[in-house]
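In what follows, a single structure is set out as structure tokens and then discussed.
In this view, the complex is presented without one of its protein chains, the others remaining in place.
Chain naming follows the written order as A and B, and within any one chain the residues start at number 1.
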Amino acid sequence: MTSVISEIKKDFLYNLVLKGERADGRSFDQYREISIERDVIRKAEGSALVKLGLSQVLVGIKMQPGEPFPDSPNRGVIITNAELVPLASPMFEPGPPNEVGIELARLVDRGVRESKAVNLEALCVVPGKQVWIIFIDVHILDDCGNILDAASLGAIAALLTTKVPANKFGLGEDYMLPVRDIPIATTAIEFNDVLMLDPGIDEESIANTKLTVISSTDGSICGMQKSGTGTLKPEQIYRIVDIACEKAKEIREKFLEV
Amino acid sequence: MIAMDETDISFFKDGLRLDGRREDQLRPIKMEVGVLARADGSCYIEMGGNKVIAAVYGPREVHPRHLQDVTRAIVRYRYNMASFSVEERKRPGPDRRSYELSKVSREALEPVILTNYFPRSVIDVFVEVLQADAGTRTAGINAAAVALADAGIPMKSMISSCAAGKVADTIVLDPMKEEDNFGQADLPIAMTPNGDITLMQMDGRLSIDEFHKAVEMAMKGAQDIYQMQRKALVDKYSQLEGEPHREEVQACD
Partner (left out) sequence: MKYLGMDRMDRKVVVPGDLLSEDAKKSGDGTFIKDGKVYSLLYGLANYRDKINVIPLSGKYIPASGDNVIGIVKDITFSNWIVDISSPYDGLLHISEFPKRIESEEMSKYLRIGSSIMTKVKDVDPTMKVELTLNDKKLGPIKTGQVVEISHTRVPRLIGKGGSMISMLKKEVNCNIFVGQNGRIWINGAAGDTDLALKTILLIEREAHTNGLTDRIVEFLKKEKVARS
């Protein structure tokens, strides 16, 4: 389902951009208000509810022992899924994830996996036979723009609260899941040659291009994705990467570092 | 998982249930109206350990078009459980249970919705179970009714839902997880405040007398829940209502 945005509204937003403004008064590199509530789903091994502006994303972590993948017999398994449930937006339809939902899940996964935030070798119980499986389940509750960054934030926030349920499976005492890095995704959009971070829902619908940068605690990049039908010059990409890493650092320090 | 035998648990101790409730007591309930920005109406509910959110979209255009009814709005209800909502991670997507729950829940609400006001449209109700603790369908219906009101859908009355069960040969109100898993019967109902029943299901085994007692108890529970739904809605309006003092208008800048 698509909805038509009026030309009047597009012009209105363009004109604001020419004046250096955004509809909600933010500056181009400003994020909306973020709140992270942890441990909201007690039954899950870990969980976090992220609010980014009016967007709301709930991430739950479940863990259980299982068989390793044949090509990595001594490593734990991470399985990331995102449900863009119809409750969250008039544009979401019931059914299995479409390409947008799958892309979102794979990006959240990329951040966790490539940053090596979770030591998969340490999740091996019996080499070749039994490893811990971590399910990262992203549940979108309210799409008011940039649910990707919210989901990525939710995933790492939930992992930071996760307790490995060893006792339940007779594998010893429960312990906190060791998390070695805090990957943060920061998304920028481009339209009319202007770059802005953390797009709201209207901004997303008029943007030509989107670039998501996932960065680690040490400032290195561990994931990236360009989406949309527009183009970006290398200078624009470098600029986005610089601002994104700075923003990610701010967000990391404010919300996730204990 | 370590298997539990129902004989291992004693469901009553000093006349109180495992969570300290009396036979006819509801679990603590919390409701919040209008928690989502995109949805036309919404309600978040906690009933015991259940955490459920309901959203309503509509009336809106029907897709696919061939489902349209020229004389009235169709009502759709989709009950869904988040993967992390249950003890053992659930594969995403509907299963046979959720199809059945969706159907009976829709039939619990449809009798009071004035669908003839909106031909060729659909009223979509979406219920997401974020954490499950026995009684998710009743929590879903309670939240859905409030979400429908919040969306401005015309209804002849509210709908309230509650379950009764039987454990250790005793009829209890609003069974919790252990009582539901190892109990002898489960009877969820939904009704209008006048006592018109719009949903009734039962599994287990009850004598006719026990059945009467369970229905009576569940109906009283639903009546109490109706008062809470009403209060949640009225309270929200009063928050928005607050007539500003003269000073507040001047400060508006």
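In this section, a residue touches a chain if its C-beta (ideal position, glycine included) is under 8 Å from a C-beta of that chain, and two chains touch if they have at least 3 such contacts.
In this text the structure is predicted, and so the values were computed from the model without any measurement.
In the whole complex the chain that is left out makes contact with A, B. Only one of B:Pro59, B:Gly140, B:Gly183 or B:Gly221 touches the absent chain when the whole complex is considered: B:Pro59.
Of the listed residues B:Lys30, B:Lys103 or B:Lys156, the one in contact with the hidden chain in the full complex is B:Lys156.
Checked against the full complex, the candidates B:Met31, B:Ile53, B:Ala82 or B:Val112 give a single residue touching the omitted chain, namely B:Val112.
Mapped onto chain B, contacts with the missing chain fall at residues 40-41, 58-61, 70, 112, 114, 117-121, 149-158, 192-193, 229-230, 233-234, 237-238, 240-246, 249-250, 252.
For chain A, the list of residues touching the undisplayed chain reads 3-10, 12.
As a convention for this text, only the chains that are shown with their structure count from here on.
One finds 31 Å separating the Cα centroids of chain A and chain B. By the touch criterion given at the top, residues 1-2, 36-39, 49, 51, 53-55, 57, 60, 63, 78, 80, 82-89, 92-93, 124, 126-128, 130-133 of chain B touch chain A in their complex. Contact residues of chain A toward chain B in the complex are 1, 40-44, 47, 54, 56, 58, 60-62, 64, 81, 83, 85-90, 94, 96, 135, 137, 139, 141-144, 168-170.
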